[in-house]
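Pasting in a structure now, in structure tokens, and then I'll have a few things to ask.
What follows is part of the complex, with its chains left where they were.
All chains are identified by letter, namely A, B and C, in their written order; residue positions are counted from 1 within each chain.
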Amino acid sequence: MTLPAPLTGVVPPVCTPLTPDREVDVPSLLRLVDHLVAGGVHGLFVLGTTSEAAFLTDAQRRLVVETVTGRVEGRLPVLAGVIDMTTARVLDHVRAVTAAGADAVVVTAPFYTSTHPREIARHYRLVAAGSPVPVIAYDLPSGVHTKLPADVVLDLAAEGVLAGLKDSSGDLAGFRTVVSGARAHPGISGFSVLTGSELIIDAALAVGADGAVPGLANVDPEGYVRLDRLCRAGDLDAARAEQERLCALFGMVSVGDPARMGASSSALGAFKAALHLRGVIDCPVTAEPQVPLSAAEVERVAAFLAAAGLL
Amino acid sequence: MTLPAPLTGVVPPVCTPLTPDREVDVPSLLRLVDHLVAGGVHGLFVLGTTSEAAFLTDAQRRLVVETVTGRVEGRLPVLAGVIDMTTARVLDHVRAVTAAGADAVVVTAPFYTSTHPREIARHYRLVAAGSPVPVIAYDLPSGVHTKLPADVVLDLAAEGVLAGLKDSSGDLAGFRTVVSGARAHPGISGFSVLTGSELIIDAALAVGADGAVPGLANVDPEGYVRLDRLCRAGDLDAARAEQERLCALFGMVSVGDPARMGASSSALGAFKAALHLRGVIDCPVTAEPQVPLSAAEVERVAAFLAAAGLL
Amino acid sequence: MTLPAPLTGVVPPVCTPLTPDREVDVPSLLRLVDHLVAGGVHGLFVLGTTSEAAFLTDAQRRLVVETVTGRVEGRLPVLAGVIDMTTARVLDHVRAVTAAGADAVVVTAPFYTSTHPREIARHYRLVAAGSPVPVIAYDLPSGVHTKLPADVVLDLAAEGVLAGLKDSSGDLAGFRTVVSGARAHPGISGFSVLTGSELIIDAALAVGADGAVPGLANVDPEGYVRLDRLCRAGDLDAARAEQERLCALFGMVSVGDPARMGASSSALGAFKAALHLRGVIDCPVTAEPQVPLSAAEVERVAAFLAAAGLL
């Protein structure tokens, strides 16, 4: 399907269920897609950071996109991450995910190598020139160790290189600069500005975001869809209450012991444990080399679910 | 061939010559290998950072390893980088480069994802378990944004997981901790400690390094081989003079205008311009999205070569 | 006067006007205080980052506090920064500013030295024990290179060590965690949560902030007071429009050439140039070693003022 311009609403970064031997668990992935679609989400983002794209082989990535696009059958737009270090490698992923049916690609700045803003812009121009589908910039300083400058994003939007921005930088002031800049620019229209900050979606929508990409929406898609609807209806007190309920639920990301595992492993482990506890996926395992949650830590995830009325 | 234990001497990270349309330039790569072998180097490291491995597609990476191992025919050990984000992806590269004849693999800590030291250790254990050839750890904080802790390296060496360390951290005190620790540990033998700090190789050898992986050795392999020989012979004044000559030559990495390009693009562009000016490779182009050197900047590279008597 | 609990509204970090030879310009400072009070602000924060506290000698700091408290005469609360590296030095400043009449002190985490969260907590406990007035934590990762963890702030609030938080981290999700945590905690009451993010004050108030500390309020206090009032009245469309007008005005902070000066020098230079152009202060000079704005850059500040109807 054609990507809506702008894309609005809730677009979860879809977790990638794995089998105990770390292969893609296709039946669980299909159930997860159904769970999200039933929850009312407005699009799906596969192969993002929350999807453990950085951990999946190329073959696994292809299988994920084929599985999801095959199930969705054009009912919702499917965005696919093409997470890799530099231009030529990203273009290989673009070919793979678009062959598998992705409706848009989500592209970070180059990483591993140190990069200049002009090289970041060059990267996006070359990727867009080689992509049959729209390109959405993915601002993820925690992963790639550069921040996409707002002026670079706006210039590329005006050139038609970028169709949108997924901002996971946590910097709402910079996000607003892009939102306002895109609205004010006569040469930009239909540009999608999406926030990845799942704890302040009410605020991001209030400053003009088109939509949100919340990892926690894997666990509670209905909650995020409700939040989106309340914000758009202008029912701000109810929206804030719903957002705060989701913030409390988000506390699950910290169950992992920091003396034993990274913050990312804890968060991804918690999302998968929650999906397992809710009966959506068969196995909560995360990809190597992530340390798994202990039984006691999974108990704490269950407590978060129970407190949110999700168990 | 079997990797020497320890591996000693000069092991250049081999540049990857490209054609104007950014394909691997096989004839130039073969000439570069001949140039390095004729210069007397003791091993070759392909698909490292200086090789632009982060910019090469999987097909290009395979072609590089096949080309180099085919030319070397076991006269020298060929180490291959398997630069990727996490375990399963690295293991795919391990299979590819060992099928293409690599004698050892060089493995960074996970990147893009945030990682805990225990997860770094787990990563190395899993990669080593899946590798038919020895595993050398690659400490590159500027690329992966974590520093390999000396105690993790030593523990993995004692377990037999790691066969060596290539240290590009610039931290000679930490390097010495590994050198001394490996020598003192009864369970470690034949462990190769290699420095990637091309400006202080005399100092690294003096504190006990086994060898060096200098990017600039692409341009002047004889110089680095001479430096290595002088250090081993204990002729420290001559060694220091040779090292200082090479430090002056290394000044070429800064020819690129920082208002226009990244430091990495400047350095890789300078190495390739020098190889082109010296007649080793046909085309000085670097991979996308790196900004190329201007004609005036290439002139400055030529001046560095001339000052060093290399033109 | 006693610090309101919580402190609400607009509390500008007061610029410190200097004479051409870098002494405190007392008449200009008095006019600036009058300008802010006339603008309707709800408190004054002297010796903050925007006040160039890091650049002022101890004698100058004392003079600033005496001048401001002497003019305000208890009509508004006067908060004073006590910016220094560690506990004993901060306590010396606490004695000085409270002797000069400050109603509260604003305290960062230790800096220059590397610090553990437990040492940060110990620092605040000791400072509070030695302070005759309430202590407000100042979260400024860009200055002190650590982020105040939300749980540390909440624990110290519950102990009665901290009376409030001034958050200049730019992290609205973390800010919300403190806001919600303080409200939910039975042992915390009257705790002031203030944002220093002048571009998203509408959003910060929406998530529950008590007030704001916007540097740009030196230039346009009426604007920020209006924004605060519109937010509290629930007139969100008008609030957003006012905030966006202020965001556009804030563009002045980038007039300085990054090839020639730091971002901080550009921003502080712009605020002072604007105050000078508006006739509030006599001289726009910033403290050494900051590079001053050029005449052309000051012209651009004037253009921002004109566009905002402030000239």
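Rule of thumb we're sticking to: a contact is a pair of C-beta atoms (placed from the backbone, for glycine too) under 8 Å apart; a residue touches a chain by one contact, two chains touch by 3 or more.
Keep in mind that this is a model prediction, so the values were computed, not measured.
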Assembly check, 3 identical chains modelled here, expected copies in whole complex 4
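Just so it is clear, only the chains that are shown with their structure count from here on.
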Among line, ring, star, complete and other, the chain touch graph is line
Two copies, chain A and chain C, superposed on Cα atoms differ by a rotation in degrees, nearest 5, of 180
Min distance from chain CA centroid to global CA centroid: chain A
Across the interface between the identical copies chain A and chain B, with over half of residue numbers shared counting as same and under half as different, the residues used are same
Taking each chain's centre as the mean of its CA atoms, chain A sits from chain B at a distance in Å of 35
Multi-partner residues in chain B (2 or more other chains touched) are none
Chain C partner, complex, touching residues on chain A are 170-173, 176-177, 180, 197, 199-200, 202-203, 206-207, 236, 240, 244, 247-248
In the complex, chain A touches chain B at residues 22, 49, 54-58, 60, 83, 85-89, 92, 110-116, 118-120, 122-123, 126, 142-145, 258, 260-265, 287-291
